[in-house]
Every structure is written in C-alpha cells, then in structure tokens.
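The complex appears here without one of its protein chains, the remainder shown in place.
Order of writing sets the chain letters: A and B. Residues in each chain are counted from 1.
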C-alpha cells in the first residue's frame, strides 16, 4: 500500500466528512476493483462554497478552488468505501461539469483545479482520463460538479 | 438469482419493449459482468411522453415520472441483454441529464424519480452512484435522459 494519507497531510490537506448525498442514492458504488463515486459538489461542513455560473458569478480561479474541494470530497468518499485512500491504485477517470454560458471555453482550466490536485496527492497514480463539459446548470446551482472513477487494490 | 421480476410485477410495473435506439448504436454493451446501457429517454410504446425544458414546459413532479419511464426502459434493455432483471447483482451508476434553464438547481429531485424506483425494485442492490447534470437540450428535445451501468451475475 502507498502512503497517500501521510502525503495528503504533508500537503496541509485533510479529508472532510463524507458529504451526504443530496438525494436517494449512495456516495459510491464498488464493483470489483473499481469505485464509482457520485458527482461531488463544492460543499464543506455542510455549506455550499459558491453558487452561480462561470465566469459571470464565479471566476475561473475561484472555480479551480471549488474543483479542489470536489476532489477532497470525492477522496473522502473513497476512503469511506475502502478504508483509506492508501488503497488507491489509480485515478481512472474524472468527469468535470462546469456551469457556464454559451461561448465559454475554459472548462479545462476549471477542471485542472481537480486534475492538478489529484496528481499532487497521488503522483503518477493520480494521472487520469478526463472529460470536461459545460453545463447550463448544476444541482443546487453550484458552479462545478465532478464525478470520479478510482481503481483500488 | 433474485426474484426481481416478480417483485416488479407486485409493484404493478412491467417492462416495456426495448426502445429502438434513435440512431446507429446499440441499446447496451456488456463487458465482463458490467452492462453499459445507452441513454434512455422517456418514450413508451414508441411515443415520447413529453418534450421541453424543466421547469418551464415540464414540472419537476412530471419529470420524476419521466425519469421512472427511463428506468423501466433501461431495465428492459438489461433484460434483453442478460435474459432477465433477476440476473442483476447491483445498479452501479446512474447518469441523469435534465433539460433545464440557467439557475435551475433541482436536477437531484428529478433524478430521484429514477433512483427511488431503482431502490423500490431492487432494494439494497438498487443503491447506486449517481451524477445529476443539467443540459441545455437533449435528444428529440426530451426533458430527461438517463444512462445506466449495471453489474450482473
């Protein structure tokens, strides 16, 4: 097993409590060595960090921070599912949805907030396939929603 | 094998005929014990049940019913792929796309129409990871489209 938990701490980061799903589903579903994590939104301690569309109400830079929060929430879900993020073998796929207006094309910059953090925490194991997509509106009017697919040992 | 088919009947529900894909793809693709089901739309007996955006043309409550139809269509596809929904081991992931306007945030309520029905039919095996996403427009202008990932025995 890797020691990703310690590395997370050394980065000054910690896992939040697992956000309660907004609805009647579960935070994650495991099948074999794959863990599918439900779409995570930028919520911390039960509070939405921001609402609105990018870039009108929320800047790209702020949205990158929101994407980081989605990652921490997703990792908290992973840890709850398999016991520890140390059991991660690889981040497989990240689906990043960005609330935006027609003509906006910086979804990848927003998603980089998530991708960069995953690589920072997990190194090579953090490298993942990704789809970054614009959305007209997201749950609870959040600016960013991210779902994850992890491979575990 | 579970007896989900009987339970479905006892709920007063039945599987529709498998909707013909709108285009040049197939209703489902199986790889190992995973069945990927194409995006299902609220069509029944060849008729679209509704078109338009939520909540302007279609209410959240009506959309929940449309989401239930998407589930029944998806289960019909599953049954065709593996012979019976009794071979389901677990609903793994639900991707729910909701046609809506900027500022709309009740995608999870719409998606609950699907999630609740899956849990009603399959119990614990129906619990799934989920992403609920707003979309500016969906195929044939339907209000809801849902794709499914099932684990089978």
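Things to note:
Convention: contacts are C-beta pairs under 8 Å (C-beta built on N, C-alpha and C of every residue); 3 or more make two chains touch, one makes a residue touch a chain.
Predicted model only: the values in this text are computed from it and were never measured.
Touch with the chain omitted from the figure is made, among A:26, A:75 or A:111, by A:111.
Residue-level contact of chain B with the missing chain is found at 21-29, 31-32, 36-39, 51, 53, 95, 97, 99, 101, 133, 135-142, 145, 147. Contact residues of chain A toward the unshown chain are 33-34, 90-94, 100-109, 111-112, 115-116, 119, 127-136, 149, 151.
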